[in-house]
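Of the protein chains in this complex, all but one are displayed in their positions.
Letters A and B name the chains as they come in the text, with residue numbers starting at 1 for each one.
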Amino acid sequence: MNKKRRRSGFIGMLVVVLLAGLLVGGEAEAVKIRWATIAGFYTDWAKEVIKDFEKQNTDIDVEVVDIDFGVLYEKEGIELVGKTGAYDLITTESCWKPEWAHAGWLFPLDDFIVKTPREELDMKDISPALVKLACSYKGKVYALPYYTYTQGMFYRKDLFEDPLEKAAFFKKYGYPLAVPKAWEQHRDIAEFFTRKPGEKLKGKTLDKPFYGVGMMAGRFPQIQDEWMSILWSWGGEIIDEEGDIVVNSPIAQKALLHYKNMLKFAPPGASTSAYDEVVAQMKENMIAMTMGFYLDQAANIIKVEETVPGAVIGAAPAPGWTAYIGAFGIGISMDSRHKEEAWKFLKFISSKKAQIKFALGGGTTCLMSVLKDPEIQAHRKTCWHYKTLAEILDYHEKHNITHPFFDSPVAGKIYEELMIKINEGAMGTKPVKQALDELTATIERLRAQVR
Amino acid sequence: MKRENKISKFTEKYFPYILEAPALIIIFILALFPLFYALRMALHETILTNPGSHPFAGLNNFREALNKDPMVWYSLKNTAIFTVSAVSLEMVLGCAIAFLLNRKIKFQGLVRGLLLLPMACAPIAVGLVWRYMYHPDFGVFNFFCSALGLAERNWLGDVSTAMLSLVVFDVWQWTPFIIFVVLAGLQALPGEPFEAAEVDGASRWQIFKTLTFPMLAPLLIFVLILRTIDALRFYDPIYALTRGGPGTTTETITWYLYKIGFKFFNMGYASSIAFIFLYAVIILSAVLVAVLKSFSLEEGG
Partner (left out) sequence: MISVEKHHFNWNKVGIIALIIFVVLIFIFPIYWMIITSFKSDADILTRPPTWWFKPTIKNYIHAFKHANFGLFMVNSLIVAVTSTIIVVCLSFLCAYGFARYNTVGRDQFMFFILSTRMFPQIAVVIPYFVLFRNFRLLDTRIAMIILYTMFNLPFAIWLMHSFIKDIPVDLEEAARVDGYSRWRILRKIILPLVAPGLAVTAIFCLLFSWNEFLFAFLLTRTRAATITVGVSSFWTQRGILWGPLCAAAAVCVIPMMIFVALLQKYIVRGLTFGAIKG
């Protein structure tokens, strides 16, 4: 018993000492700001940017906190709700911005922007389409986008340009094989390229099945991005201009039915796939193309040219141009105690220099001048998709394409619910109409609770 | 001298209260405060993304939960399906294995030690490992399936197998609990009635039916109560394995509460559901305890 006492006494002392150390701490001289961001998304680049920034601003220490995207919403949310001021810089998704702006959790950046000279931050350089979608709410700017995942489409250029395949396609469908401009064409191509082992692809016999399309049909946020690409290109919306909920309109049902029917041209793992799996499928020579897909994955998906002999990857706007569009932004929390310092870092990250570094490191910037720069586009390994992306963003700006969904104060919550309902409809767990009707009811309830 | 007497008299009289005070104070403050806070949230419209104060809402949250939200009943159904499946499988398997182990074998200690291991594992940690084992392409379960000639499946993504996958996990982790308790119970049974029955020529089944089972019944029911109450709080493995999916087929009440509270930030509504659930569980336990008391001759849990 004595030994036990002594041991527990020792542990107790140790604990007290450790706790004392923790409590006493010691105020560092530099101002500390914390940036909450998505784990795994170019955290190396983030660390480099922080190093550069801290060299220029020796009185500010930036701590980056990596949080898995699947729980980023609630982890940032709980700190914002609790007004803890724990995170100075908040990474926002397009759908969270209206919610958090409405709740008064994000600090409007307009004053800061007005005071910042053009050389440091050129707001006009940021894609206007993205500013509208990802940054502003009711006329004020709440976040600066630093990373866009706007969708286009990836496809196996070598398959599309193969003479044998082209001839066979024309014979079967009566029109030439080309990058699809409509979802019906997209479907035909997917059907065309779905082959069983023993059949031929590009003249060679297959020993494992090949599929026309890779789909992210798992119960993750990516499924609704794929579905919304179809929905929007047919003129449908989740919430229309008048503010009515139209997610169960006939167009929406048609879009979901179309999506569901595409599943038979996708690998069986589609029902639990997110974007990682689709990229892996492309690299393993399993699919011919994607649905609306995040162009920021370009640096990863181009590796198919290494893993599959003869493969050439191509990018194009998705049929209808209006695939899912959005960006991750960084905003300043209302309860941050160091807003000035946070702004210094925010404009540093959004500056052209940092964004160029980001681009060359494999990131996808939102600055149009960087996207359109031919020298940067020439970096095939990381920036080969920039030309297509710039075209897509220009198209959105030219045609003034907006989606009222991104201005709804419950957009984030709708987004969470969407993935469940779309997955149910796509998997056949519930009839398409029922899934969308239930979704409408939920959205109505959520909206009714907004004050 | 006098002061010492006074102090020792004081401590004599209030000795038990002095002993109990520290623990009870901590418990009362830290248990009752959240309970009352949650109750307060349930009685107000507490949606955390709405700026401003939270208006009083009376029993609105409770009414909405019971009358207007099919998901509440659906998730309760899922909870019931999970709990009943998992606990009954654990009871049956646990008893069977306990009977199997109730004999003199070498390496008793080793066997018991190994069977305890699943319970020692953090559910979230080992749950993620099971996610890997359930993986449709790289998981080892599908490997065993194809080796045995059975169909490979997408265990966690398929509506027909998702709940089963969760149940199998829980059975793996908690059957040892049943095994050890039943084993202890078996080893504590008095020997004479059994010897007498054998002398009388009763068959093994008869002995089991009239002696073993009735004598074990109070123990079994007690352990059933404990296991059920714990199974109702199942959360970590859902986080690791299915997150409520596919669709909402594995959304139990705990997961639904998480969604409402931390995705929709409607804490008032979530709290009201929690209280309704607590009420239901208390009633359920009271029923089970009454059953226990009717079986038991000595004091039960």
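Everything that follows uses one rule, which is that a residue touches a chain if its C-beta (ideal position, glycine included) is under 8 Å from a C-beta of that chain, and two chains touch if they have at least 3 such contacts.
Given the structure is predicted, the values throughout are model-derived calculations rather than measurements.
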item: Contact residue for the chain not shown (choose from B:125, B:150, B:196 or B:290); value: B:125
item: Per the touch definition above, residue among B:81, B:101, B:164 or B:202 touching the missing chain; value: B:101
item: Residues of chain B in contact with the chain not shown; value: 8, 11-12, 15-17, 19-20, 22-24, 26-27, 30-31, 33-35, 37-38, 41, 97, 100-101, 103, 105, 109, 111-126, 128-133, 137-140, 143, 146, 172, 175-177, 180-181, 183-185, 188, 219, 222-223, 226, 229-230, 232-233, 235-236, 239-240, 253-254, 257-258, 261-262, 267, 270-271, 273-275, 277-278, 281-282, 285, 300-301
item: In chain A, positions touching the absent partner; value: 1, 4, 8, 11-12, 15, 18-19, 22-23, 38-41, 63, 65-66, 68-71, 74-75, 78-79, 82, 84, 86, 276
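Everything that follows uses one rule, which is that only the chains that are shown with their structure count from here on.
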item: Whole-Å separation of chain centres (CA-atom averages), chain A against chain B; value: 38
item: Footprint of chain A on chain B - complex, ascending; value: 45, 47-52, 136-137, 154, 156-159, 243-249, 259, 262-266
item: Contacting residues of chain A [partner chain B, same complex]; value: 70, 73-74, 77-78, 81, 99-100, 102-104, 218-219, 268-269, 271-272, 409-410, 413, 416, 420, 423-424, 427, 429-430, 446, 449-451
